[in-house]
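Can you read through this structure? Questions will come right after.
Missing here: one protein chain of the complex. Every other protein chain is in place.
A, B and C label the chains in the order they appear, each numbered from 1.
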């Protein structure tokens, strides 16, 4: 696995770019993403929209899963919201629950700058037979 | 309940605006949202990013839950991805699984223009004691 | 598909037998199960234990998924508890969210005798290449 190639590949994620998510660390079965909360991320109540946190975590899983060399697609994800915040940076760290199989199982902790967990996320991915295009 | 006021309130959701989601129908415990898939919504594989579909469904639940008159916050949501698409419009319809309580239970079907279900979504919300600010 | 064979096959589910679950209706992609709440199903608070409701729904999905002719295994399930009850019959009805694929998507409504939804359940199954053993 070439973590630089993985990062480069995910630069093509236009939606992650729109939301403003950065991939900050990649290892086998692991990824950390970050995002700075801006006015564009807020919901009607003035706190960060759940969809922005979802995408932060979802991208971390996509990268972590694809480090395994096969094209991996998300089939399911769930997120629990613990604390509402309105500014600062947020971080998502994705790790593997079990070693790589046909169906991969990932968990993500989403934290704010003070280290508090603001949301938790879990996801199942499906590994296709296709190799990654690089 | 005044559905026009509800729609107006959710125009303050800056993230939904960024993503390009419209609220097209609101009734008691019900909401339909829509989004036209644009290049900005695509992931690295060229299909619509899960986070965009999540937000489409999440906003539908937020609106449907808040028609009940009390401020409602999402505490949990899960989404399953069924079909990957790259263009056209997508629609999310949120309905109540059970009548309004402290913890509300909503389900959402996300469909494409041909009527195929492309994702399913479920969410729990927590009704606060606060009335909506209007 | 032979619904009688399917029912017969699931009579081998020893755990469903222990819990006291009956398969009452089977069609393509559909199953209804029922259970009478007995003292053995109650938790420490005196209401039906979540695990009993989970099993009622899970069996309904297992049967519905296996009507498609290929061996299907549950890979994920989530359940939301809406109303706690202590007696009477409970019913679970499993239906397909989308037509049969490699990954199947099922939803289940769990109701009491009065028709109230007491829990909702969703599950993903994985269809193996193996045919069912009959």
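Definition applied: a contact is a pair of C-beta atoms (placed from the backbone, for glycine too) under 8 Å apart; a residue touches a chain by one contact, two chains touch by 3 or more.
Every value quoted in this text rests on a predicted model; they were computed, and no experiment measured them.
**Q** Out of C:26, C:62, C:97 or C:110, point to the residue that touches the absent chain in the complete complex.
**A** Of the listed residues, the one touching the omitted chain is C:62.
**Q** With the missing chain put back, one of B:13, B:78, B:96 or B:112 would touch it. Which one?
**A** The missing chain is touched by B:78.
**Q** Name every residue on chain A in touch with the hidden partner chain.
**A** For chain A, the residues touching the absent chain are 78, 80, 82-83, 97-98, 101, 105, 107, 109, 116-117, 120, 122, 124.
**Q** Using the document's contact rule, name the residues of chain C that touch the chain not shown here.
**A** Residues 9-19, 39-45, 49-52, 54-55, 58-59, 62, 71, 73-81, 84 of chain C touch the chain absent from view.
**Q** For chain B, enumerate the residues touching the unshown chain of the complex.
**A** On the chain B side, contact with the omitted chain comes from 75-76, 78, 102-103, 124, 126.
The criterion applied here is as follows: only the chains that are shown with their structure count from here on.
**Q** Compare the CA centroid of chain A with every other chain's and tell me the farthest one.
**A** C
**Q** I'd like to verify one number: the distance from the centre of chain B to the centre of chain C, where each centre is the average of its C-alpha atoms, in whole angstrom.
**A** Chain B and chain C have C-alpha centres separated by 28 Å.
**Q** List the centre-to-centre spacing of chain A and chain B in whole Å, with centres computed as mean CA coordinates.
**A** 21
**Q** Where the CA atoms of chain A average out and where those of chain C average out, how many Å apart are those spots?
**A** Taking the mean C-alpha position of each chain, the two centres sit 32 Å apart.
**Q** Among the residues of chain B, which ones contact at least 2 other chains?
**A** 78, 80
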